[in-house]
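Note sheet for the following structure.
Only one protein chain is missing; all other protein chains are in place.
Entry: chain A
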């Protein structure tokens, strides 16, 4: 089959690989009809996630048609249409029993590796480094889906791919980002990053009853899409973020702040950028935490900072004093996608949300490298790329 492979820093390539086959009795094989490129893939592309190997198949947002099932997958049949959540989860362990699916205790065969970096291991993830399992991803013609009796959600309502594909990751992620804000009437929520994840966080915060949602980015075309989801916007290249937020909230600060940017933030301040970029290049810190610092400093006393942007390792100059002295709450996590599949599918069916508004580019799988380039460098108004096999 054809699959998009990580070939080293800044290089992806569609290559011929063997077809996947069943390795565990609870596996299914899916023929992929649509798959997307995610901000998380950019962290892999740029080489900031350790334990990638040349030739690894990328991609963790995908859906398609079941073409084979192992003997212990009673819920699926050949021909079923499914969306596959990006964390791989057994459905039984203590984490799964508490619906913390991205922390499944059994799905990462390389848990020992992850423990060296993080103390304990999270779940395995498709196409996301060897320390998260060494599973091939879904930017391919076919994929093996472990624990297919737990993860995949069947789509039998005829909704087109582009309305349900993002159930695999970014819609639930934006939703969880907003949910972690514990939104109450009157709350003002600020969202850093008006990428697809931030845009879904904006839409979700409104669905949860936020009074105002403010999106922060520097690309006018992305801020416009966030505006269409209801956000007010701040372009951080035009105004000072802290000042603007204080102004908009009459000095209180946002009740909750969502970091939907993560470890590769862009810096409006060149000196700060040089500091963190140098440390990152020398691998003395892996993450550039500009947004995290700014979100903590901006949040109102006693507020919540919700981190859905991905961080991989270690960072520096973390404003712990601000967090502690002002009784802030920090909430984080890779999305527990399985938890949100059914309720969000229902909202899509009801027409409460149509996630396809984030898509700007539809390309064939063979054009994956161009898709990465457009998405990474924010060229040609690129907001979200969907690849089809």
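Simple rule for what comes next: a residue touches a chain if its C-beta (ideal position, glycine included) is under 8 Å from a C-beta of that chain, and two chains touch if they have at least 3 such contacts; residues count from 1.
The criterion applied here is as follows: contacts and distances are computed from a predicted model.
One chain of the complex is hidden; its UniProt record names it "Coenzyme Q-binding protein COQ10 START domain-containing protein", one of "Paraquat-inducible protein A", "Coenzyme Q-binding protein COQ10 START domain-containing protein", "NAD(P)H-flavin reductase" or "Sarcosine oxidase subunit delta".
From the options A:67, A:93 or A:297, the residue with contact to the chain not on display is A:93.
Which of A:28, A:84, A:100 or A:113 touches the hidden chain is settled by the complete complex: it is A:113.
Within the entire complex, the positions of chain A that touch the omitted partner chain are 1, 3, 5, 17-21, 23-26, 51, 53-57, 72, 90, 92-94, 97, 105-107, 109-113, 116, 124, 127, 130, 133-137, 142, 144, 146-147, 281-284.
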